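Below: the structure, in structure tokens.
A single protein chain has been omitted from the complex, and every remaining protein chain is retained in its original position.
Labels for the chains are A and B, by order of writing; each one numbers its residues from 1.
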Amino acid sequence: MVTASWYLILAAGLFTIGAVGLLVRRNPLIMFMCVELMLNAVNLTFITFGRELGDIGGQVSVFFVLVVAAAEVVVGLAIVVAINRRRPQATADDLSALRG
Amino acid sequence: METAVFIVCAAIVLAGALGVVLARNPVHAALSLVGTLFGMAVLFLNLEAHFLAAVQIIVYAGAIVVLFLFVIMLLGVDRLEDLSVEPITGQRVLAGIVGLGTFGLAVAFLVTSDIGLPGQEALTGPITDQYSNLRQIADVLFTDYVYAFEATAALLTISVVGAVVMSRRIARADQAQEAPESQEAARDD
Partner (left out) sequence: MGTLVDLVWLIPAFPLAGVLMLMALGRRLGEPRAGWLATAMMGGSFVATLLVFIGLVGHEGDERETVLTLFEWVPAGKLAVDIGFLADPLSITMALFVTGVGALIHLYSIGYMHGDADFSRFFIYLNLFAFSMLMLVLGDNLLLTFLGWEGVGACSYLLISFWFTDEANASAGKKAFVTNRVGDWGFLVAMLLAFLTFGSLQYGEIFFEVESHGVAAGTASAIVVLLLVGAAGKSAQFPLHIWLPDAMAGPTPVSALIHAATMVTAGVYLLTRMNPIIAEAHGWVPDLIMWVGLGTALMAATIAVAQNDIKKVLAYSTVSQLGFMFVAVGSGAYVAAIFHMVTHAFFKALLFLGAGSVIHGMDGDQDIRRYGGLARLLPITSMTFVAGWLAIAGVPPFSGFWSKDEILAYAYGENKVLWVLLLATAILTAFYMTRLVLMTFFGPPRWVSGDEHVNAEDSADADEPEAHSETAPPHRHPHESPWTMTIPLVVLAGLAMVAGVFNLPFTSDVHFLGNWLKPSLFGNAGHLPFGGGTQWVLALVAIVGSLGGVSAGAAVYIRRRIDPARIEHPFLARAWRIDEIVTNFMGGPGRRAFERTTQFDEQVVDGAVNATGTMIRRGGTKLRVSQSGLVRSYALGIAIGAVALLAWFISRAGI
């Protein structure tokens, strides 16, 4: 029998991989994918807790996360496209015009 | 049975995630992401979240990943990234510490905790076997969460408009040069 803890540990692992990926990768697109990984990890914890507590609210929350994630990807990719038009092949480190 | 499914899916999910982080080619990363998302969908089924499993496949794997691939192709950023160099000093070490901290703390909490899962049971919508999963979600979504639901509609509209505005082709430099001429031309007319 798989307990809820296993799902949560899996979610923690997934989240960690996403977070570390976000920190070490320089390609903005891949950084976005890492953000998606972290969101998925959170979704998994939501559903797990929802089932453990017998509440449909967990799944509803995931629904909202999905919607927001979709909006985020749309806007984020538009930004990536806009940046690439000005500075082709720019990495996240190249975009440091706001340096103090 | 459930255990077997979990082990297989967890392996797929983690492998996909590592693939995203480690792939040098963005296209490979996107494909690894699809693997993770599929594994997640199966886990959702395992957790009796049938509707979300379907949405996960359709929206994430179907729409978002396709959007990623589309942008990769559009921009031609299929250049390989050199992962052997890290320009920011200490970034990888600190990232590793942060990763270990996150994971370690979460697992330590789960393993040693004897207070069980926090939270109260079934506050708003208890899960029953009486209705389908889809109907239960809909019941809550269109009653208790209806304002939030409407707000997401507004959010999506705004994000679509924002995406259109930002990805529009504006050649500012050209315009600035042309503008006075066109105004003069208009005046002459």
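Quick notes on this one:
Convention: a contact is a pair of C-beta atoms (placed from the backbone, for glycine too) under 8 Å apart; a residue touches a chain by one contact, two chains touch by 3 or more.
Keep in mind the model is a prediction, meaning the values are calculated, not measured.
Note that of B:74, B:108, B:134 or B:153, the residue touching the chain absent from this view is B:108.
The missing chain, though absent from the display, is touched by one residue of B:63, B:94, B:134 or B:165; that residue is B:94. The omitted chain makes contact with just one of the residues A:22, A:42, A:56 or A:70: A:22. Considering the complete assembly, subunit A touches the hidden chain via residues 19, 22-24, 26, 92-93, 95-100.
Taking the complete complex into account, residues 88, 91, 94-95, 98, 101-102, 105-106, 108-109, 112-113, 115 of subunit B touch the chain not shown.
To be clear about the criterion, only the chains that are shown with their structure count from here on.
Annotation: 5 Å between the Cα-based centres of subunit A and subunit B. Against subunit A, the residues of subunit B that register as touching in their complex are 2-3, 6, 10, 13-14, 17-18, 20-21, 23, 26, 29-30, 33, 36-37, 40, 43-44, 46-49, 51-52, 55-56, 59-60, 63-64, 67-68, 71-72, 74-75, 77, 79, 81, 83, 86-88, 91-92, 94-96, 98-99, 102-103, 106-107, 110-111, 117, 119-127, 133, 136-137, 139-141, 145, 148, 152, 155-156, 158-160, 162-164, 166-167, 169.
Note for the complex: subunit A touches subunit B at residues 1-2, 4-10, 12-21, 23-27, 29-30, 32-34, 36-37, 40, 43-44, 47-57, 59-60, 62-64, 66-75, 77-82, 84-85, 88-89, 91, 93.
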